[in-house]
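For this view, one protein chain was removed and the others were kept in their places.
Coming up: chain A.
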Amino acid sequence: MSTDALDRHAPAQSGIDRALGLLDGFREHIEHVQPTLTGLPVLWVRRERIVEILRHLKAPPASFSMLYDLSAVDERLRAHRDGLPAADFTVFYHLLSVDRNEDLIIKVALTGGDPNLPSVTRVFANANWYEREIWDLFGITATGHPHLQRLLMPPTWHGHPLRKDYPARATEFDPYTLTVEGQQTEQEALKFEPEAWGMQRERDGSEFMFLNLGPNHPSAHGAFRIVLQLDGEEIIDCVPDIGYHHRGAEKMAERQTWHSFIPYTDRIDYTGGVMNNLPYVLAVEKLAGIEVPDRVKTVRVMMAEMFRISSHLLFLGTYLQDLGAMSPVFYSFTDRQRAYKVIEGITGFRMHPAWYRIGGLAQDLPVGWQQLVQEFLDWMPPRLREYELAMMRNALVRERTRHVAAFTTTEALEWGVTGPNLRATGCNFDLRKQRPYSGYENFDFEVPLGQHGDVFDRGQLRIEEMRQSLRIIQQCVDHMPAGDYKADHPLTTPPPRERMLQHIETLITHFLQVSWGPVLKPGESLQMVEATKGINSYYLTSDGNNMSYRTRIRTPSFPHLQQIPSLMRGGFVPDMIAHLGSIDFVMADVDR
């Protein structure tokens, strides 16, 4: 880790001091202050007092009101631990304070064959799924957890896939077979047992109906299952069940090179395209110490905003379809086709261009791109006006969505809700403004806010966001900086081709970097971006290799789904469908 790179991304010493000051009463429990490239203070604390520490940090004056992320690292094979406390596994809690726009990462070292730590679900409600996830994938027990069961893997699964001694490839196991008996066993295991979730089967002599919605349901937007406990049409309680779309992206990152993992990021939020590349390449660039030219930053912003529009258009069509309106999807997909014309013209692919590179872009903008983008910019505003008139001002839509599935900012923060869904509650937290990255500070745009945090506001706000994205893209077209599309840095991948044609030395270097991929120095970095559906971040741990030691992908849709039961208790089934439409989630963004 070069010292200048550390300086540039290191949290201001004041941040660390403030964090230490907030934890003054727990000073003897702080084991280590870890220097990282995350830009955040990272404190290692002792396991015994973790619940008290987090409770203290959540309350004023610290006011870290959101548990932004919680996951673990299998430390057993990590070679470069430079002064870190001894650990077989590490659990980290990423806390976020929206008021102060400040973060803090708390890490806990676990040793021994049966790693466990106290559950923090009593402090942060949304720790529930995260703790189930680390039990499922790492075998780390959160003692005192109300329902510690597998979350992503099937209930019949053996082993904990994210442990380093667990094989990654499907081809390392016996080929998959499905027998009649196996089919019955699996279906039996999927059967819902209300008692296991502390639910009653009847009340006052009348039986509840348990409705299994999913894992394949037209309004569930993918492989998502939710079991509803119904009294008539009223939802008494519900249990979301996820993991039907777990593609093991985090494990995949541990065997792909830094470079060849880029296409996998596209497929996390699969409607977000290159928007997913952005946090990943930015985090890798922090590790590598690459500063990209202004042109690269601007092109990245332009394409990311194109995908925000394309994703929001998909949202708009399906959201209204879930409310029962059949036509809007035909309009919005026509617009998406226009957007894809631009995206395909520039990147060469529609949904998953994988177009950003470490230290730059796959290629420069093609000749004539301005006109292509301008056509789209001229096409969209009248369409958006029409959508607003025909759909959002429609009396039926308004009646159907006003004050439905509404939540407040406090509730949103409690459940880790970010992005448009958080801003619909009136909370002004947009990372493009609060923590500008990739040159967003140079753009003139507004952050649309809602008031009521209901289904209507979530829809209306996204139309407004599309307008702002169009504004940003227009500024990119008008003021595109000249310059190179790749950074002049030895770790830029793939390296500029002209460089390899000098002599045999440059050829060998080029060959190694393309075939093996770049080798990054040990360190940890993190990048959060305001993605299409909320805050998406990549927390990378490098062990000085050509691939990541651990890649933690924090996706916005995961907490959004976890919030559903708290919101829908007492609601009606059609309201839940409306809410599902308004969340804007894709399952790959939940299960990764």
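FYI, contacts are C-beta pairs under 8 Å (C-beta built on N, C-alpha and C of every residue); 3 or more make two chains touch, one makes a residue touch a chain; residues count from 1.
Criterion: contacts and distances are computed from a predicted model.
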Choices "TRAP transporter small permease protein", "Metapyrocatechase", "NADH-quinone oxidoreductase subunit B" or "Glycolate oxidase FAD binding subunit" - which one is the UniProt name of the chain not shown: "NADH-quinone oxidoreductase subunit B"
Residue, one of A:W44, A:F210 or A:Y264, that touches the chain absent here: A:Y264
Among A:H56, A:R132, A:H145 or A:K251, the residue in touch with the chain that has been omitted: A:K251
Contacting the left-out chain in the complete assembly, out of A:A59, A:A170 or A:A196: A:A170
Missing-partner contacts on chain A, residue numbers: 152-154, 161, 166-171, 173, 175-178, 182-183, 186-187, 190, 215-216, 218, 222-223, 243-248, 251-252, 263-264, 267, 270-271, 314, 329-330, 333-334, 336-337, 345, 348, 350-352, 363-364, 366-369, 372, 587-588
